[in-house]
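Note that one protein chain of the assembly has been removed; the remaining protein chains are unaltered in position.
A and B are the chain letters, set down in written order, and residue numbers restart from 1 in every chain.
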Amino acid sequence: MIGAIRALVARDLVLAARVGGSGALSLVFFLMIVALVPFALGPDLNLLSRIGPAILWLAAVLATLIGLDRLFQADEEDGSLDLMAGAPVPLECMVLAKVTAHWLTTGLPLALASPLFGLLVALDGTAMAGTALTLLVGTPALTFVGAVGAALTASIRRGGLILAVLVLPLMIPTLIFGVSAAQSVAGGTVPFGTPLMILGGLSLIAAVVGTVAAAAALRWSE
Amino acid sequence: MIDLGPHGGYILGSYAFTALVLCGLILNAIRDQRAQKRALADLQAGAPAGDRP
């Protein structure tokens, strides 16, 4: 079973690295949103550094949506989803493997690149580290919640827009606690630990609920 | 009519909006059920002449 999961993760990583994969694209999109914000708000560095964590988090939420609609759709179209559903390994494991691979190509690069992009919005060192840490802890929740929407819309042609409408309201708690944890690093009334622990809890809940619900959605869509 | 004080517009506005939404909901439900009943009657009587080639 572990072997099957590992093989599936490796396959998805290879697919994401190839031409037409969405691995690097979401990173570029992330950079794009961060670069757009100063044009909308003006290049005031004080203002930007105050709302910097919020910008990075918002950009991360939107960048997670990139490529999410193809998470199961590509496999549904070429029939490999049927093979996975018919495999002796439970479908939940397959979903877990695919979501992990998606997070490795979207969420993890975003978290790792966020200190670099933090420079653009004038974050200082501790705020940068804090934002990167919260993104590292929080982006799995975004990916798992998104996976439910991806599984529900796998068989719908042009499901990208409806996917965003379905999953964005469910991502609000993650956004709230991610931003407040990142901002509490820079000083505030709340200690850093509390929202970070809740964020970790949200990721774990999303991992369980998201895996089960996405597998159920794929199984029942036939 | 009782005196609504300085904010009467807001009170009447909220009641009017509620009435509007509820009427829309009810009328739409009635229209929809009539349409379905008509379609069902058409199908059970055999397709209307216009549909036949």
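In this text, contacts are C-beta pairs under 8 Å (C-beta built on N, C-alpha and C of every residue); 3 or more make two chains touch, one makes a residue touch a chain.
Criterion: contacts and distances are computed from a predicted model.
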Point to revise | Chain left out of the displayed complex - its UniProt protein name, from "ABC transporter permease", "Heme exporter protein C", "Spermidine/putrescine import ATP-binding protein PotA" or "Cytochrome B6" | key: "Heme exporter protein C"
Exercise for review: Check the whole complex and report which displayed chains the hidden chain contacts.
Suggested key: A, B
Practice item. Sort through A:Thr106, A:Ser180 or A:Ser203 and give me the one touching the missing partner chain. Key: A:Ser180
Exercise for review: Spell out the interface residues on chain A facing the chain that's missing from view.
Suggested key: 148, 152-153, 155-156, 159, 162, 165-166, 168-170, 172-173, 176-177, 180, 189-190, 198, 202, 205, 209, 213, 216-217, 220-221
Study note, to complete from the structure: Had the left-out chain been drawn, it would touch chain B at residues 2-8, 10-11, 13-15, 17-18, 21-22, 24-26, 29, 32-33, 36-37, 39-40, 43-44, 47
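Criterion: only the chains that are shown with their structure count from here on.
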Check your understanding: When the centre of a chain is set as the mean of its C-alpha atoms, what distance in Å lies between chain A and chain B?
Key -> 42
